[in-house]
Every structure is written in structure tokens, then in C-alpha cells.
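Here the complex is missing one protein chain, while the rest keep their positions.
Note that the chains are named A, B and C in the order they appear, and that numbering of residues resets to 1 at the start of each chain.
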Amino acid sequence: MSGLVALPLVVMLASSIVALACLRYRRIQEAIALTGMVALVVAAGWLLAETWDGQILVLQAANWPAPFGITLVADLFASIMVMLAAIVGLTATMYSVGTIDADRERYGYYPLMNILVLGVCGAFLTGDLFNLYVWFEVLLVASFVIMALGGGRPQMEGALKYVALNLVSSVLFLSGVGLLYAATGTLNMADLSLRVAEAEADGYMTAVAMLFLTAFGIKAAMFPLFFWLPASYHTAPAPVAALFAGLLTKVGVYALIRVFTLIFTTDVGYTHTIILWLSVATMVTGVLGAVSHNDVKRILSFHIISQIGYMTLGLALFTPLALAGSIFYIGHHIIVKTNLFFVAGVIRRLGGTYELAHLGGLARSRPALAVLFFIPAFSLGGIPPLSGFFAKFVLVRAAADEREFVVLAFALGVGLLTLLSMTKIFVEAFLKPAPDGPPEPAAGAGFWHYTPIAGLAALTLVLGFAAEPFLSAATEAADQLMEPGRYITAVLGEPQ
Amino acid sequence: MALSVFALCGFAMALAAPFLPIWRFRAGGWLAASVPAASFAYFLTLVPRIGDGEVVTASWNWIPTLDIAFALRVDGLALLMALLVSGTGALVVLYSGAYLQGKPGLGRFMAYLFGFMGSMLGLVLAGDLITLFVFWELTSITSFLLISFETEKAEARKAATQALLVTGGGGLALLGGFALIGIEAGTYDIAEITAGGGVLAESSRYLPILVLVLAGAFTKSAQFPFHFWLPGAMAAPTPVSAYLHSATMVKAGVYLLARLHPALGDTTEWTVVLTAFGSVTMVLGAFIAVHQTDLKLILAYSTVAALGLLVLLLGIGTDLAVKAAMVFLLAHALYKGALFLAAGSIDHGTGTREIGALGGLARAMPITSAALAVGAISLAGFGPVLAFIGKEALIEAALHFDRAGEAAVLVAVVAGGALFAVAAGMMGRLLIGAERAPHRPHESPWEMLAGPVLLSVLSVVFALAPVLIAGDLVAPAAAAVAGEQVKVNLALWHGVNTALLLSLLSLAIAGGVLWGARRLRPVSARIADAAGPLRPGDLYYTSLLNLNRVARQQTRLLQHGYLRLYLAVTLATAVALVFTAITARGGVDLDNSYGDVAFYEATIAGVIIAGAGLAIRANDRLTAVAALGAVGFGVALVYAFFGAPDLALTQFLIETLTVLLFVLVFYRLPRLSDVSSVGTRVRDAALSIAAGALMTVLVLASITQTSDHTLTAYFAETSKPVAFGRNVVNVILVDFRSLDTLGEIIVLAVAALGVVAMLKLRREDSP
Amino acid sequence: MNSLVLRNMMRFLASLLLVASVFLLWRGHNEPGGGFAGGLMAASAFVLHALALGPAGARRALRVPPLFLIATGLGTALLAALIGVIAGDPILTGHWVTLDTPGAERLKVGTPLLFDTGVYLVVVGVVLNIILPLMEDE
Partner (left out) sequence: MELLLALTVGILYASGLYLLLRRSLVKVIVGLALLTNGANLLIFTAAGLVRGRPPLVEAGESVPQAPFADPVPQALILTAIVIGFGLQAFAMALAYRVYRESGSEDVDSLRTTEDPSINLPKVGTGE
């Protein structure tokens, strides 16, 4: 069954190649992209089913034994992430079919989407640090192009900042890999875990760890490295913003969690304390940014940052429960945030703007949409029994366990401000009477918009009401992360 | 099973309500009311069993991973509350059907109302802290929806948001408190926690737990200084007010305190905080009520006072006090429900709630007036009503309170006096005298009268025959709160005793208040003006405004749009993190002899460095390209001289292409100009040099690290025999690490797509 | 300069570069070179062509759109990656066949070479896809 690990990558690569070859035919491209994403969901589901009970699937690509070749590893955490990527990919593609303009499609929108998801899945599944760099570049360059595809001035401004800051991250990452290889002579992450543990305990390894923290911190949009995110996300069309908001920063978080549970665990007292306070700062600055804005998309963008803080908080606390909280939070956030950007897109289509001041009356004219916004929004606000509540609760409990009361207070306070923002959007865009005359003629929304929204909303409900299987999976995944021995044995075989 | 069905049927109705076709008909209301009525009947059947000390439970292992159960548990306290919730629920649904008949959105309103009822029932019946919390937050959300029901009113939206934020904030604190309780008690099961006795009270986390739980309870139950949201919530339609304020939501906080009393109560902190806040809230609520002219606001502030009273009683915490609290809880639910429904009826029948504009309604609206009268008598606490028994019990409890009995008595008497004044004013203005109203008053339909009448009748009946409730209802409830059996003997007439005398004293105070109210109004208005910014309601708005201001300033500071500064901060962070790591961890090892330098090598390095320097100084494009080329080719030479011909070849070819690209792209761009100030340049230079220096240090340090060459050896040994290639680098690229190469060509392909898009996309449109 | 002479010279040089590029690809497994360097060299043949005779001429000489080359190259690499899977091996596993050429060293042809050919095609397509539009963009 280990060949299964490569299946998501093969599926995405194949569909992107075919879509690339059919660049001239819009409908065919859409059909291929959709088929590819459905196939990815199936592949990811299969992979998840195989790893659900804690088994770690390992594939030695090109059939060279680890640590010599490149190893693909699907532990439960990776499988969960691939599944989430598949869900976001599928829904975003569906939404795109109803939204994306012919120009973007002609210049490769769908193949790029597929490649983006390919890069994301590759990053989740690889067990090799340099290969991780490569997948990061794949997803990054695809996201660059998608971000810039609009071609107008706002998109260009956003894309430039996005590109420049992310390239700095790539350079730092690459430097880190080089320095780590120089010190250990290996690139396989399981092997690195062993070698770094044996390395001298001077400043070198910690400094290298900080390089990785900065590099991944930029991708994850942590404080004070997040500037690219609010600078760019709001310039992208709704499905792109949704895909980016749901998925991309989480790749950074994934990499942080992977590296700081598998490789850099020798100096936890130092490294994870830094992550802890950066997480708190991330939560606070992000939510304040959201409070300061009155534009639906900008509010949502800043909230991403704030919630990244929660996810890295779990890593920083570094207990099985806390990590389980992080993982569950990631899953919840990906589904909910993607959906909120979709809804924002529909709000824009119906109301002609993202500005709260010019919106209103949607609860009356579109009650179903109000419900579909209500579910993810108040899930994000942490209202039980929606998914966000359990995500927050586990982290709160973990922080209380560790007696981090200051952190706990911040986490709860930020939760309140999140609720404030969501209420603000709900009240202004939905409850408030519609202002006279929309600024632009409304575009309307149909099957391709509502289906992904309704699907994700349903998932949010399932993730909340029937949280147990997901929480227990998150716990199992966290246990695997906290005991790297299992991962290492799976990759390198039994120690001699 | 039956328990869960009857507890949760509200949610089923909530989901169905918007789609039910019954709301257009008059019968819709009473059809719907039959659902909570059925629940009420079910809970009534439990009364004897619970009275015998039995406990009815239902439980599912909801989330075993986190030890969270979905558990329902009916004991005396839960049953009392459940009866109130379902009973008033049925009456309010019936009432709303008529009150809002024909209004658009009645289905939606019913959905919210049933959702609220389900949440409230779940809250009081929860046997697990997390289950309780789930319903707790759901009551906040559903009441948000109810208060904002008339969405076109800005005031309603504002009040709803305010209520949600205040109670939601409290809810978050509560969540923290519950998490701590879970850690200390090792369970979320309420029965186990309360049976644990002093475990929590003696734990080291007691104080944080208490603070967090009280924050939740006080916000929900509108205790000072959080009382301001409650009158704001009057923007809701009247049935909502009745429901929120009589039986339910605001009592949730009190309920929680009562529920956790066995686990958290009876400590000095508990007693002091609860009695203090309860007293302040009670007096404050009563005195603000005196000054109100809007019927609903009068009732709202008197509710604040009543909630203060309940908290005060739970703070005192003696058996007497607990018993008084339970009686008063029931009494208040009955009379306040009647009053609110009657007030709605008056609003409905006359078109206003301003008592100044009303008068002499007794004739035109006799039934409503009668109910109002009973309610007012209850509010005053004098007469054959259950509230009187409650008030007597309160004074009795205060008298026997050994810590600060005198103060408690004083509070009760003073606040009681003010409330009496409120009640008297209300009755005098509304019922007696010449008929006055904006339009001709008319009596309401029977659906709207059933509630106030029934509740008033019960108020009187229970007062006259307290035996109906003492043993089966109040005693088990009090036992659940006290954590032990409590003897409950209720009677309307105890003879002339201290309590009665004190009641009479408060009557005198009421006279004083009534007499002084008009004269004192200018004074109190001036005080209010002076204390304006400190008023909790204003404090809420100023803090919201300040929050907005701070958020704006922060965002302006961080997200200003200058890419250079973003880069600078990012870079500074990296430098700071790496530098601190090195110094904090004892530096890095640099003791090493670094080999000799051949002349040609030094030359190459020199070329690279010179190229870099030139690139910095270049102010025209050609120089920049040339400088870049020098660096690139220099690096290629380094590769060539140090055993990397493939790299050299590739770098050489790439460099050529890059130069070509630069030429093709940059001849279209304007002349380079650097307009940064000297200060900026110095700052940037310092930052860059620091980063570069750190990199140099790390590279040097890397050489001293003991590295391992297993990989290299393996590749060298297998490249030819197993992978059939003599160029090890190429074999790595296309075989050992071919996955990297696959990724690499994907990157190239995407970059090519990107370049084409940037050059050609919509070029027809752009100028 | 005489444009005819230049044109012929360029054509000759371009053909030479193309041949050299295939050689570079072929020998890459044993000597410095490989698909990437080969692809770059092939691309520079067409760039040279374009510099001398204009991008349109280069596109004609190429016969297929660069994008098609990219897709084909990626497809070839994927194919090479999947051949091993049919045999039940992990993706990208090398499989070799030995061609017995009389007289010479036994010739081994395998999926890594096919993979490298994919790289070659992608690189040619990419470089041309970037350079040609730039040259056309006035």
C-alpha cells in the first residue's frame, strides 16, 4: 500500500499536464481540473483511511533506501493535511468555474491551481528537507502567478509584496538547508532528527533552527513576518483568496510543526518559548488588524494571522494535547476560512462591494446565505458546538495544563475580538437594511457558488457535532509527532 | 430517552419553524405552544420522583477523547428551572403567536424563540460542564438573534451586539474557568464535581477558577458593572423580554452560581464577592428603576435588582438563604413574566409604553390591569403573593447571616423600599385616574392574556397554599444548591416578627423615595452627568471606541504599505533571532585553520565582491547588468575550480540567459534612481551588513561541525554499478533525487506561464 | 553585414548547437552535461535564430508552440516516473534495458534517460516561452 503515498502527487501532476495541454479549451480545462480534484479527494481519502489507525506509510521514491533517496512519508498528520488540501482544492475549483474570467483561464488558471495543490501535497508528504524546499517553491511560484494573473494595478501591488517577502523566506530556507547539511551530512528528516540530537549543543544548531523559524514564520504569516498577507490577499478574486487563505499559510504552519517536533527538539526550552511569545503576538496583532478594518475580505485576511497564532501556540506548548489542538485547529480553520472567503465572494457578487458600509439587507433578501455565513462565522468565533469551539477549547485546556495563564488570557481575549469581528460582518452585511442602491450591478450567484459553500458548512457542522473521530485522529497524529521514534523507525527501519 | 426528547424538542421546532405553514393562522401560536407545554407536562410528572430525592439522567459519551459527555441530569434545582423555562416558554409562544400575528418573519422569530428555549432547557438540565457551556453560548447566540429581530432598528442591532459581546466575553472567561475546573477535578461531570466538596476550594487554582466563573455568571446575570446590557436588550419584542428576563437567560448566571455553590461556595472570597456585587446590583437596579418612565425599562431595572438579590442570597449561602433564593427565583419568574407580558399587552393595546402618556387603563383593559396589579404587588413585596414569602425569607436569611447581617438587612430594606416605590408609581399612574392613551385602549386577545393571568394566579395560589411547592419543588432545589437536605416550611403569615417590621420600615423608605423622587431628579441627573464616562454602559462604548482606535493605530504602524519597511522588519527579525540564539547558546565554534588561498582563487573572489559592490553603486541599468554578470560568472568559476563542472556549466548558461533577460526587460524600465535619505541608507546598510556577517559566521562555523559522509560514500559506490551512470551529480539528479528534479521542472514550467501572462494578459485593455 | 551571410551563419550555428545539445543530454549520465544543460543549449540555438531572424522565424523553426514542449516534457518525465510503477516498484524507480550493439560498449538505455529527456524538453519550452514573448513585446 505504500505506493499510495505518491498517488495524490501523480493525480495532480497528471491533471495539470493535461489541463496545460488543453489550455485553449476553457470548458475542457474546467472539466479536467474538476476531475483531477475529485480524484485527489478520492486518493486523499484512501490515504487517510490507510493511516487512520496510526500506521505510517513510507515510500522510498526511485526505490533507493532512506536516507539516500527521497522518502515520501504519510503519517496521520500528513494524511489529514492532504485530505484538507484536497477538499479546499475541490471546492475552490468548483467556485472558480462559476467565477473566474476567461482571461485568467486562458493564461493557465486551472493548471496553476492543480500545480499549487500538487506543491502543497508534496510539501505535506515529503520526508526530505530539500525536497520540502522544492515543493515549497512549486507551490510558491504557482501562487505567485495565480496572484498576479489579474494583471491590474492592485493585483500587481499585492503580488509584488507577496513575491518579494516570500522570496526572502525561500532564501532563508535554502540557507538553512545548506547549513544543516553541512553539519549533519544528510537531508532525510528522520535521519536529521537523529543527527541533530547528536550534534554539539552550541549556538550553531539553535541559530539554524531560528533560520527555519523565520523562513517558515514568513510563510505561516507569524508576527512580525506577516506583512505580505494583508498586503496581497484582498486583491485576489474570491476563489483564489479562499484557496490561499485556507491552504497556503497552513503549509508554513505544517512545516513549523514538522521541523520543530522532528528535528529541532533538543533545545525546546529556548526555541519553543520564542514560538510561544511570537504566537501570542501573532494572535493579538492579527485580531487588532481585523478590528481596524471594515472591508469583509480584509477583516477575514487579518483573522488568518490571528488564528495562525493559535495553531503555533499548540506547537509552542509542546504537549500531546496542545499539538492535537493545533492539528484540529488547522483542520477547522482551513474548512471555515475557505468557506468564509467564498461567502465573501458571494456577498460581493450580490452587494457589489466588500465594504461593510455599503452592504446590508442580505439576511432579508438571501436568508439561506445568512445561514451559510452564520455557520462558519460563528464557528470561527468559537461558538459551541461548532468546530471552532473544540479547537479553541483544546488549546485553552492545554495552556491551563501548562499553567500558562497569561497566554490563556490572551487566547480568550482574542477569541472575544474574533467574535466581535464576525458579529460586525453579520450585523452590517446581513442585518442592517440595505443602503440605497448598490454601488455596482449585482452579479448573482448560483450552483457553482452555493454548492461548495453548503458543502463546507456541512463539514463544519460535522466537525463540531461529531467531533470525536476527528479529535481522536488529531490526538493520534499529535502522539505520532510527540514520539518521533515511530516516524524514524518507519522511515529508516529498526535501529541496528 | 424521554428526558432528552423533551429537553431538546425546542431545537427540532427551531429548525422546522421557518418552514412551517401554520404562522399565518391564529391557531399557529397555540399549536406551537403545545410543544413546550408537553415538555412542561413531562417535567411535572418528574416532580414526585425528584421530590423523593431521585435523580433522572441521560448521558452519551460525546467526545471521550476529551472526557466530554453529553449529559442531562435532573435534580431539584434543574427541575425547578426546567419547569420555569418550559412553562413560561409555552405561555410566551402562545402570546407571541398573537402579538406578532401577521407580521412577516414570525416563522423566523419562532425559530429563534424555540432555539432559545432549547438552549435554556439544555443549560439547566446539563449534567456536564461542557454540555452546560455549549448551551450557555447557544443562549447568548439565540438571544442575540432575538434582540436583533427587528433588524431595521439600529438600536436593536446595537443592543444585540452589546449583549452578545458582554455575555460572550463572560462566556469565554467561563470556558477558561471550566477548563481549570476540569484539570483540578479531573472530570467535567457536574455531579462528581459538586460531590467533591472542598477539593476545588482548597486547590491552588481556586482563585482563578472563581474569578473566571464569576465573570461568566455576572455578565450573564447582569450584575454590576455588567448590568447595562440588560435594559439595552429591551429593543427586543415584548415576548422576548418576558422570556429573557422572567424565567431564563438572565437567571442562567444565578443558576450557574447555585449549581456550583456546593463546589465553589462557602469560602470567604465567595461570600465577600457575591454579597458585595449582589448588594450593589440590587440597590442600583432598584434606584435606577425609580427614575424610568418606559414601562419596559422600569421592569428591566427592577429585574437587575432582583438578580442582585439572588446573587446576594447565594453569597450568604446559608440554608435559609438558599431556601429564600429558591422561593424568590420562582416568585420572580412568575410575577416578572406576568408584568412583561402585561406591559406588552398595554403597548399592544395603547400604542405606547411611556407611563407618562398612560393612565386609567383599569376600565378599558381590565384583565391586563388585574395581572399588572398582581405583578406590581409582587414587585412591592406586600400582599398575598409568593414574592412576599420570598421577601420575608430574604430578611430572615439576612438577619441570621453572621458575617455582615446588618449590612445585608440594610440593603434588603433600602432596595425593597425603592422597589415598592416603583411598584406604587406604576400602579398609580397606569391603572388609576382618568383614561389616557395615544389611541383608544382595547383589551388583548385571549392568547395574550392567558400568560399574565395564569402567572398571576399562580403567584397568589402558591402564596396561599405554599405547601403545593414547599416539599416537592423548593426543598429539592434548595437541597441541590446547599449540597445537603434543607428543611423548607413556607407560610404566608409568620405573625408579627422582625422581618415583618423591617418590611414595614421599607414601606416608609418607599414613601420617602416617592416623595423625593421628583425633587431629587435634578440632583441625580447632575451626578449621572458627572459620572458619565464612568458609567458601565458608557465605559463599554468608550472601550469599544478605544479598541478601534488602538487597532487602527496598530494597523497603521504595522501594515503601512511600504514594501521596504516590511522587508526591513522581516530581515531584522531574522537577524535578531539568529543573533540571540548564537549568543544565548554560548556562541559558535570557529577554531579552525581555513586552508590556503591560491592566487587565482583570490582573484575570482575579488571579482565576485567587486561585482556585488558595483551592483550596489550602479545607477544605470547597463552597469547593474554587467555587475550581476560578473558575480554570476565569478560564481561559475568557483564551481569550476572546486570540482563541480556540471554546476559551472549550468551556472554559465543560466547567467547568460539571465543577462539576456535583464537586457530585454530592463531597457524598458526607467533609469535607476535611489532617492533614499542618508539615514535610511545607513540603517539599511547596517541591517544588511549584520545579516551578511551572521551568514559568514554560520558558514565558518559549519565547517567545524562534525559532518558525516555516509550519503556521499553511498552515492559514489552505487552510482556506476547500480544506477549505471558515471556522473554522480547527474545520477543524483535523474535517479537518486529525481523527485527534486521533477519539482524543479514544474517550477520552470509555471514560471514560464507566469512570464507570458505578465507580458500578454489583457494587453489590449491596458494603456 | 550581409544579411544573407549572417542568416546562413546563424542557421549553421543554430544547427550545430542543437546537435551539441542532444549530445550533452546523451552523455550527461556519464560526463558533465545532462538534460538541463542540453535543454539550455538547444534553447539558445533558437534564441540565436530569433536574434538573427526575428522571433517569428524562430517560432516557425520550432514548429510546435513552446507551451506544447513544456507539456510534452512534463508528460515524458511523468511517464518515466510511472514506468516503474507498472512493474510494482515505487515511482521514479529506474528501469534499464541493455542494447547489444556489436563492437561498442554495451549500451544501456533506461528511464532516467527518458526522464532527462523530459527535463530537456521542458527547459527548451520554458526558455523559449519566456524569451520569445519578450522579444516580441515592443
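Note that in this section a residue touches a chain if its C-beta (ideal position, glycine included) is under 8 Å from a C-beta of that chain, and two chains touch if they have at least 3 such contacts.
In this text, all values refer to a predicted model and were calculated from it rather than measured experimentally.
Touched by the hidden chain within the whole complex are the displayed chains A, B, C.
From the set B:L94, B:L571 or B:V588, the residue in touch with the chain omitted from the display is B:L571, counting the whole complex. Considering B:A38, B:V55, B:L492 or B:A605, the position touching the chain not shown turns out to be B:A605 (whole complex). Set against the missing chain, the residues A:Q55, A:N294 or A:T489 yield one that touches it, A:N294. Within the complete assembly, residues 30-32, 36, 126, 130, 134 of chain C touch the chain that is not shown. Within the entire complex, the positions of chain A that touch the omitted partner chain are 130, 133-134, 137, 141, 144-145, 148, 151-154, 156-161, 163-164, 167-168, 170-171, 174-175, 177-179, 181-182, 187, 230-231, 234-235, 294, 355-357, 420, 423-424, 427-428. Residue positions on chain B in contact with the hidden chain: 154, 158, 161, 541, 544-545, 548, 552, 555-556, 559-564, 567-568, 571, 594-598, 601-602, 605, 608-609, 612-613, 615-616, 618, 621, 624, 627-628, 631-632, 635, 638-639, 641-647, 650-651, 654, 657-658, 661-662, 665-666, 668-670, 672-676, 684-685, 687-689, 691-693, 695-696, 698-700, 702-703, 707, 709, 711-712, 715-717, 719-721, 726-729, 732-733, 736-737, 740-741, 743-744, 747-748, 750-752, 754-755, 758-759, 766, in rising order.
Throughout what follows, only the chains that are shown with their structure count from here on.
For chain pairs A-C and B-C, the one joined by more C-beta pairs in contact is B-C. Centroids of chain A and chain B (each the mean of its C-alpha atoms) stand 26 Å apart. Each chain gets a centre from the mean of its Cα atoms; for chain A and chain C, those two points are 37 Å apart. Per-chain Cα centroids separate chain B from chain C by 63 Å.
Residue positions of chain A with contacts to 2 or more other chains are 13, 20, 61-62.
Shared interface positions of chain C, defined as residues touching 2 or more other chains, are 67, 70, 74, 78, 81, 92, 94. Partner chain B is touched in their complex by these residues of chain A: 13, 20, 61-62, 64, 67-70, 72, 103, 107-108, 111-112, 115, 118-119, 122, 126, 128, 130-131, 134-135, 137-138, 141-142, 144-145, 148-149, 151, 160-161, 164-165, 168, 172, 175, 179, 181-187, 195, 199-204, 206-211, 213-214, 217-218, 224-225, 227-228, 230-231, 267, 270, 274, 285, 288-289, 291-293, 363-364, 367, 378, 381-385, 389-390, 392-394, 396-397, 400-401, 405, 408-409, 412-413, 415-417, 419-420, 423-424, 427, 431-433, 467-468, 471-472, 475. For chain B in complex with chain A, the residues that touch the partner chain are 18, 62-66, 108, 130, 133-134, 137-138, 140-141, 144, 148, 151-152, 154, 157, 160-161, 164-165, 168-169, 172-173, 175-176, 179-180, 182-183, 208, 547-548, 550-552, 554-555, 558-559, 561, 563, 566-567, 569-571, 573-574, 577-578, 580-589, 694-695, 698-699, 701-703, 705-712, 714-715, 718, 735-740, 742-744, 746-747, 749-751, 753-754, 756-758, 760-762, 766. Those residues of chain A lying in contact with chain C across their complex are 2-3, 6, 10, 13-14, 16-17, 20-21, 23, 59-63.
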